[in-house]
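See structure below.
Complex shown without one protein chain; remaining protein chains in place.
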Amino acid sequence: MRGPLKIISGRSHQSFAEEICAHLAVQLAEVELITFSNENQMVKIKDNVRESDVFVVQTSCPPVSDILIETFLLLDALKHASAQRVTAVLPYFPYVRSDKKDQPRISIAAKLVADLFQTAGAGKFLTMEFHSPQIQGFFNVPVDQLLATEVFVKHFQQNYDLSNYVLVAADVGEAKQMGKYATRMDLPMAIIDKRRIGNSEKVLPAHIIGDVEGKDCLIIDDEVASGGTLCAAADFLKSKGAKTIRAAITHAVLSGSAMDKVNQSQLDELVVTNSIPLGDKAQQTDKIKVLTVAPLFAQAINNIHNGNSISVLFKD
Amino acid sequence: MRGPLKIISGRSHQSFAEEICAHLAVQLAEVELITFSNENQMVKIKDNVRESDVFVVQTSCPPVSDILIETFLLLDALKHASAQRVTAVLPYFPYVRSDKKDQPRISIAAKLVADLFQTAGAGKFLTMEFHSPQIQGFFNVPVDQLLATEVFVKHFQQNYDLSNYVLVAADVGEAKQMGKYATRMDLPMAIIDKRRIGNSEKVLPAHIIGDVEGKDCLIIDDEVASGGTLCAAADFLKSKGAKTIRAAITHAVLSGSAMDKVNQSQLDELVVTNSIPLGDKAQQTDKIKVLTVAPLFAQAINNIHNGNSISVLFKD
Amino acid sequence: MRGPLKIISGRSHQSFAEEICAHLAVQLAEVELITFSNENQMVKIKDNVRESDVFVVQTSCPPVSDILIETFLLLDALKHASAQRVTAVLPYFPYVRSDKKDQPRISIAAKLVADLFQTAGAGKFLTMEFHSPQIQGFFNVPVDQLLATEVFVKHFQQNYDLSNYVLVAADVGEAKQMGKYATRMDLPMAIIDKRRIGNSEKVLPAHIIGDVEGKDCLIIDDEVASGGTLCAAADFLKSKGAKTIRAAITHAVLSGSAMDKVNQSQLDELVVTNSIPLGDKAQQTDKIKVLTVAPLFAQAINNIHNGNSISVLFKD
Amino acid sequence: MRGPLKIISGRSHQSFAEEICAHLAVQLAEVELITFSNENQMVKIKDNVRESDVFVVQTSCPPVSDILIETFLLLDALKHASAQRVTAVLPYFPYVRSDKKDQPRISIAAKLVADLFQTAGAGKFLTMEFHSPQIQGFFNVPVDQLLATEVFVKHFQQNYDLSNYVLVAADVGEAKQMGKYATRMDLPMAIIDKRRIGNSEKVLPAHIIGDVEGKDCLIIDDEVASGGTLCAAADFLKSKGAKTIRAAITHAVLSGSAMDKVNQSQLDELVVTNSIPLGDKAQQTDKIKVLTVAPLFAQAINNIHNGNSISVLFKD
Amino acid sequence: MRGPLKIISGRSHQSFAEEICAHLAVQLAEVELITFSNENQMVKIKDNVRESDVFVVQTSCPPVSDILIETFLLLDALKHASAQRVTAVLPYFPYVRSDKKDQPRISIAAKLVADLFQTAGAGKFLTMEFHSPQIQGFFNVPVDQLLATEVFVKHFQQNYDLSNYVLVAADVGEAKQMGKYATRMDLPMAIIDKRRIGNSEKVLPAHIIGDVEGKDCLIIDDEVASGGTLCAAADFLKSKGAKTIRAAITHAVLSGSAMDKVNQSQLDELVVTNSIPLGDKAQQTDKIKVLTVAPLFAQAINNIHNGNSISVLFKD
Partner (left out) sequence: MRGPLKIISGRSHQSFAEEICAHLAVQLAEVELITFSNENQMVKIKDNVRESDVFVVQTSCPPVSDILIETFLLLDALKHASAQRVTAVLPYFPYVRSDKKDQPRISIAAKLVADLFQTAGAGKFLTMEFHSPQIQGFFNVPVDQLLATEVFVKHFQQNYDLSNYVLVAADVGEAKQMGKYATRMDLPMAIIDKRRIGNSEKVLPAHIIGDVEGKDCLIIDDEVASGGTLCAAADFLKSKGAKTIRAAITHAVLSGSAMDKVNQSQLDELVVTNSIPLGDKAQQTDKIKVLTVAPLFAQAINNIHNGNSISVLFKD
């Protein structure tokens, strides 16, 4: 019913797009992505896309702003080139943590970005693991949100003896994510209670709610950015008697000196997905383990294109 | 700069609107609200509202659907009557807990309602304590969200010796709300870990994360609906050795047999706001204590009308 | 060309939806319609609807507001579930008589409802017999309006000797509807001239324009609500010497004590369609006769789905 | 509160705009209206209109299409010239009789025109006597509809002995308009029943519903276009024994050979308003009488500009 | 994938639409185009267009405003008749030279017209040779702009010895159009420098930039309207020693006394396309030569309908 399937990749995560294409046995459509000396960009779709069902694969990673503009340009070019439907496939949604107005006169940037994508030409979205599930309500068009839960649960159940494990949230505000894992893996939970120290701006682990002594800890979170929170949590857990400390974190932003922090921390292992390209960061440590979610995206794209349900793919 | 201030009340919570008017020293604008024998409604604004700065005060309470339709009719009538600006003042936002798509093919009703209000004519919103802060991102027009935190914190600090208190979240998914109270009141936290029992649909308190034995517990939540979760939490805390159990809950929906449950539970006191009219429920128990947030709304309306900042009013 | 046909029924008139399905030899898609104790509703589409051509069958009847909200929820859920096209099938359009602003500062509710449906996700409408044909101009998307004329004309021509008949409009404002019947059935017309009595709010039949003495009268109207106007008209016609009095009225709202009024009036027969479920009202009188319009809707849905013309179906 | 009042006139009815200005004691803003040899038009607002409250006075009359395009150009120029608010003042709304889809695959042109005006930049409308009151529902922005009823009623009550009068509708479809006059003037009514003659396309007066013999007839209608219907009605009434025949008709389109028809018909007098310029038609007959509605429009503009109610001006 | 192809013609250029149909081996869909005595128009699509892929062929020519309104009516009727896609095919886009705001408080009419077409129902555009290429940016939906370059270049290369030719722009502001011809035909260029004479409003050729003495001149432009600029240019070139003077101009508006001017000027030949119907103007001179672009449009429509690329058709 839909026109021919076309997969287009921006420059943010081309290997991911190629992995999707391999699963779908299609070729990446050809595009030209140019940056001029004045830093202006130009994108050029080389293949005809009239009446096609186009999926643009792009993730949020440095150079973050350039990637955003490139995505807008791709969506707009496709719309005006008479594509039948344009779906933005965003494994790691830009500005996803900026999802609330917790200070006066700031932008809820995740909502703004959702609006800008729609203005540029996205008629549908496919993404994974929003920071909060409410973000689906930021969109006026259908958005399918995949979850990494299944991938992580399978990985830990197959490769580890979980009998001594406890799940840990690094902050009371992030405990919700952990709940679905606890149910799936039938494990106890603990939460780190962070408090402000004196008059400083700094918020540090102060207490542990629940029991971690002598336990194998698995920290659950949706994103690791600068690594500060995660590593402080690992060190704190160690100081409270934890036996081993692992983390299962969907989006591996790992910005700034994150890799150094991970290496120097008490964290034993950091398991992430390939929603964001790791580049040479994977080589900077042997603590990191990357699980691929490309097959999940390939399956979703296939079902969307053919009008089949994808709800089985985002079961918690 | 703005035209004259007009306050209009639907029939959901007229005493609240009147309390606001008393604070602002203005009179409620006159409206006629009719329901015909065929259940169709008609609203008629009796005062001239041309070029006026109109605030429509309406909360979500039974009859929920009728109130929603009435609100749409009021907003639409005001828009077409050439009001300068129409602000929907919704102390308890309709369908606020339906803020995510946690099952396939359901509606994120809070987002839908936000859209419908805007279609009907709302150009701005003033509300209180969303179930999740992300809901602010559902709106394309400015929305000011007041918080009850200040009101509750002041109440508890002034009336109770908090030295033996612990804050409790009734579910790991609701722990976030509690964090801001913990910071403000400098209290420890505990969380009830609920699990599914066998194959049943039912989810029950299974463990306590943190320490409640011999403690005065204060359960923090944004809403009590049927009372099931709250009362189960109270009873569970008691069984774990809690000394006293109180709850500070912003929106007192208290539907169905909630009052009976509260009366029969181990809950010692339930402190709520008047964001929803309690009707005769307050008479059905002596465990309930209602704090008014009408002065907070009056102050916010005044500042909005005069172009003054209201950020001081929603400090966490 | 279109995706698979799916029929979905709200809870307002399930037997009507089933009758349509029987004609089309398809099965109703499965939905779950839940009302919680706090009167909030939830709808859940159980079948996959991606890329489907979905028709939502819902009529306006008590509980009117709940039905409206349910319809919004269904439309929104379908839109975000990636349905290809969503058509609202509304045999009796909500608030259809509220189609003008005949008092200051009221809402033209039929227009408002049309807008809200479109915001919620309706991309097309199929309905029957608006109170005025201008209502089609309230919509920004295609709306197909079926007429009951054919069904009524056929019924009367096949079952009655019409040689002594006169068509009657119960009010000068409703005479227009009657014109097309007069042409089709080649019958004379009369109109009841209602006037305000003294200073009262009440408007009562005062004169008859045209000739009814010794005649078989057939009152034509698009809707009977409380029955007041209709029964007063029947009694007035009797007092003016009418021999028999029948009524052919498309939408049988019959609210409040309408059935009692019909029973006690001089009306000999009330012929209506099943655009609104009669429930047990049909059992409360033997004066009522219901003609089905489900085959008409089934035919229209079939033609719309297959891209065939439906203009033959709304010939006056 | 609003910026300065500016009145702008297109070229359709400049004397009407000037009459309004005289009442408001303001000067018409200067515009340049150019038609090039290729029939393209250009409009140029000569006065600064930044932050002004602008009213564009334009009626629908020949050259109809040119006037429409001129109006679009004026509205667009004003919007982009940063006017604060632009109100389209349209005494006779274009295509107002094309308000329903009574044949398959036609446009409801009145709705289309309403949309086009809004796209061009109209943020508000002021108009008079729609063909049907439902047309107000075609607009997404406030529209104030004035009525000529008061002007006509006053005229007839002050200048005629109405004791032998009967109101007449020239068609059963137009009887509704007449109702409000009947109530206001306390007069009986009659309706002409038109039928198709044989197989021809032509529809002619066939019967009279009600009583006109020996009566002074006053035909009520909202518009006289080619004069065919009106003059046929007058002749028919004469043939049925009417004593005198007058008509009170709001919009005097009088296209084609209308003036000849009026002169040759049995019509004794034709009373109209100046919503459309009559040009030299008034000189072609002594049967015509024109009542001005410019004071009504001036009052409405004044109240709109100052935020006062205008509901008193459109009392039926 | 798309529904059946339907070609609809307004009354502006029916022979052009028929030429397209002949190339595509389809029949023009039947429409009824009526103008009433009050100058109001009505359009009626006689064929069923549900789920069809409809192309409306209409060009801008006298009566310009009537044609515009007719186009709006056609687009609107098609949208509400449930056409699947409606493409406006406009060989000469209306108001295309009004593409900038070169005076205060005027409308950029080409942008306004683009907006009005979209409001009326155009979901896509096919047009030829905008006055400036930037006009494509006026549209929110895909617009395919064909170029006449290929047709002109082929014509001149096949029929003339170009060795002594120079291309000429009649104004420095129009030199850009000429560049692509110079590249394609490998010819030198010259530009006429027009200046204001004294205090008059008039702007006249004052200098020639480049070399034309003894040369065969080919003036390149996108449009000839009143002929004033073109004929003044020709006469000026002659006075500067040009040997022959030809012009290749896409859109032959030729309004007012253009034909007289052409006949009396030094222009030897005027080559144009049939984007605008010439009517009997072609008979008024033997200097004119018309090249057909209908095959180009037919090919473009065919490719659009079948989802094939049309970029080959607008190569410069």
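Each chain gets a letter, A, B, C, D and E, in the order it is written, and its residues are counted from 1.
Following the convention adopted for this analysis, contacts are C-beta pairs under 8 Å (C-beta built on N, C-alpha and C of every residue); 3 or more make two chains touch, one makes a residue touch a chain.
The model shown is predicted, which means the values in this text are computed figures rather than measured ones.
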Thinking of the complex as a whole, which visible chains are touched by the chain that is not shown?
A, B, D, E
Looking at the full complex, which residue from A:V57, A:V212 or A:V253 touches the chain that isn't shown here?
A:V253
Listed residues E:K100, E:H155, E:K243 or E:K289, member touching the removed chain:
E:K100
If the hidden chain were put back, which of E:A190, E:I219, E:V271 or E:V293 would touch it?
E:A190
Selected from A:V56, A:A88, A:I108 or A:A232 as touching the chain missing from the view
A:I108
Which candidate, A:F16, A:F55 or A:Y95, sits in contact with the chain we can't see?
A:Y95
Mind pulling the chain E residues that touch the left-out chain?
99-102, 104-105, 108, 110-111, 115, 132-138, 140, 145, 171-173, 175-176, 178-179, 182-183, 188-191, 193, 195-196, 207, 209-210, 309, 311, 314, 316
To test your reading of the contact rule: which positions on chain B touch the chain that is missing from view?
1-2, 124, 142-144, 303-304, 307-311
Missing-chain contacts mapped onto chain A:
36-46, 49, 62-66, 68-69, 72-74, 76-78, 80-81, 94-95, 97-98, 101, 103-109, 112, 115-116, 119-120, 225-226, 253, 255-256, 258
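Operating definition for what follows: only the chains that are shown with their structure count from here on.
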Under the document's definition of touching, what chains do chain D and chain E have as common neighbours?
C
Can you name the chain that lies farthest from chain D, using the mean of each chain's Cα atoms as its centre?
A
Farthest from chain E by Cα centre, which chain is it? Let me know.
B
Rounded Å distance between chain B and chain D, as computed from the means of their C-alpha atoms:
51
Indicate the residues of chain E shared as contacts by at least two other chains.
1-2, 80-81
What topology does the chain contact graph adopt: line, ring, star, complete, or other?
other
For this structure, give each pair of chains that are touching.
A-B, A-C, A-E, B-C, B-D, C-D, C-E, D-E
